[in-house]
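Provided herewith is a single structure, encoded as structure tokens, for subsequent inquiry.
With one protein chain removed, the remaining protein chains of the complex are shown where they sit.
What follows is subunit A.
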Amino acid sequence: MSTEMLQTTETGTCTAGTPGELVDMAAWFEVQRFLTEEARLLDHRCYEEWLALFTEDMRYWVPARKVRMISGKPGDRAVDLELSADGEPCVLDERLPQLQLRVFRMQTARLLWCDNPPGRVRHLITNVEASYTDKPDELAVRSNFLVPHARFDEKGTQFHGERQDILRRTGGSFKIASRKVVLDSTVIWSPAVTTFF
């Protein structure tokens, strides 16, 4: 199934699977491998290579989160109700040109006081679930992350949450067309978010 799907995807005619249905083991393995490689690029400060993993029309969005009481009404426990709506103030909402500028800046290293000396991060990516979408070349992928961040002689901080990605098949691999990062914290306990999630 997976090999067949890969081949047909390359020709752009793959009907993939039923939208919302989880992918098979082989496709899941591909996704897992892709996310692990991506994590390594971030941990090893290979920002240019990391940037190449995104599509031209990408969006990288980190909504803000508020504290909210829930009622017993159906649907009222949804995490999305705690997140800033599209267009409201958020932590980050970037397209490729902004992300390119960020990476350009990280690469120069000169006068980069927020990350020079550099912070140390580990992207621990777990709970990967991939499902088919209504587009034959795109998968919807959820994963959890724990990102400890340490700098100087300090004990550092931890970022954690969930990523909601759209991965688009390109050639034999994927690119990230969209990433929504759901942080678990309302207050960001860090003076600077210098890494990516």
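The rule we apply is simple: a contact is a pair of C-beta atoms (placed from the backbone, for glycine too) under 8 Å apart; a residue touches a chain by one contact, two chains touch by 3 or more; residues count from 1.
The criterion applied here is as follows: contacts and distances are computed from a predicted model.
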- Can you pick, from "ABC transmembrane type-1 domain-containing protein", "ABC transporter permease", "Rieske 2Fe-2S domain-containing protein" or "Probable septum site-determining protein MinC", the UniProt protein name of the chain not displayed? "Rieske 2Fe-2S domain-containing protein"
- Touch residues of subunit A, complete complex, unshown partner: 62, 64, 66-69, 84-85, 87-94, 98, 101-102, 104-105, 108-115, 151-152, 186-194
